[in-house]
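With one protein chain removed, the remaining protein chains of the complex are shown where they sit.
The block that comes next holds chain A.
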Amino acid sequence: MALNTLEFHVKIDEGTKSIDKPVHLGVVGSGDMEVLMEPKDLKGAVSIKLVTPVAGFDELWKRVVETFVSETLLGDVHLEINDNNATPAVVLLRLRQAFAEATGE
């Protein structure tokens, strides 16, 4: 199946915080995804590179990642996501789990 690559940035205005160490979480099983979250100097922004077999859900991905970034106040972080049809619920769950592991929260 053809894969789509989606790259975008998210930046919030409030004071952001980065993470200390890179983390990797999840597997590219059916209905699941893996995420690599690493610190990177992006002038407070979060960059996302996403590979997914699903087409036509770009706006939905952006909304989900924006929610995650605004609730965590994340900045200066690069996210790489390899998706295999994860639902938004799974996406948020994996991102939150990765964030918790990276920050020890």
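The definition used in the following text is that a contact is a pair of C-beta atoms (placed from the backbone, for glycine too) under 8 Å apart; a residue touches a chain by one contact, two chains touch by 3 or more; residues count from 1.
Assume contacts and distances are computed from a predicted model.
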Among "Serine phosphatase RsbU (Regulator of sigma subunit)", "Formate dehydrogenase subunit beta", "Phosphate ABC transporter ATP-binding protein" or "Malonate decarboxylase alpha subunit", the UniProt name of the subunit that does not appear here: "Malonate decarboxylase alpha subunit"
Residue among A:Ile19, A:Val64 or A:Val77 that touches the chain left out of view: A:Val64
On chain A, residues whose C-beta touches the chain left out of the figure: 31-32, 54, 57, 60, 63-64, 67, 85, 87-90, 92-93, 96-97, 100
